[in-house]
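One chain of protein is taken out of this complex; the other chains stay put.
Let's look at chain A:
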Amino acid sequence: MSTGPGPRPRTVTVPVEGELDHESCEELVRAVTVHLAARPQVEVLRLDCAGMSLCDSMGLSALLQIRRDVDAAGGRLRLDHRPAHLERLLRLTGTADYLLADRPD
């Protein structure tokens, strides 16, 4: 959770555990959708990737979908504790800048 001066940003953290692949990606997107719907005032959605053991192309597709959903809800997406394999995937696919950038205004 981020702390600091001024009002604390309203933050939700969703852990991503295990393999993010064609079997698990829908579940993650759904979980995020539920969070966004339940807390319309959320400003920052954090995906904690520390426990992510694998991310395949469907997993990446899910992250891109989540980015779109968070943008549409007016929030910001953060991918925390990115393992090396995820960094590599984001770099290879040229999606790092898009996924990690602040929302374009």
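We adopt the following convention: a contact is a pair of C-beta atoms (placed from the backbone, for glycine too) under 8 Å apart; a residue touches a chain by one contact, two chains touch by 3 or more; residues count from 1.
Note that in this section contacts and distances are computed from a predicted model.
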item	value
Protein that the absent chain corresponds to, by UniProt name, given "ABC transporter domain-containing protein", "Branched-chain amino acid transport system / permease component", "Dehydratase" or "PPM-type phosphatase domain-containing protein"	"PPM-type phosphatase domain-containing protein"
Hidden partner chain, touching residue among A:Val14, A:Ala31, A:Val44 or A:Met58	A:Met58
Residues of chain A in contact with the chain not shown	22, 56-58, 60-62, 64-65, 68, 91-95, 98
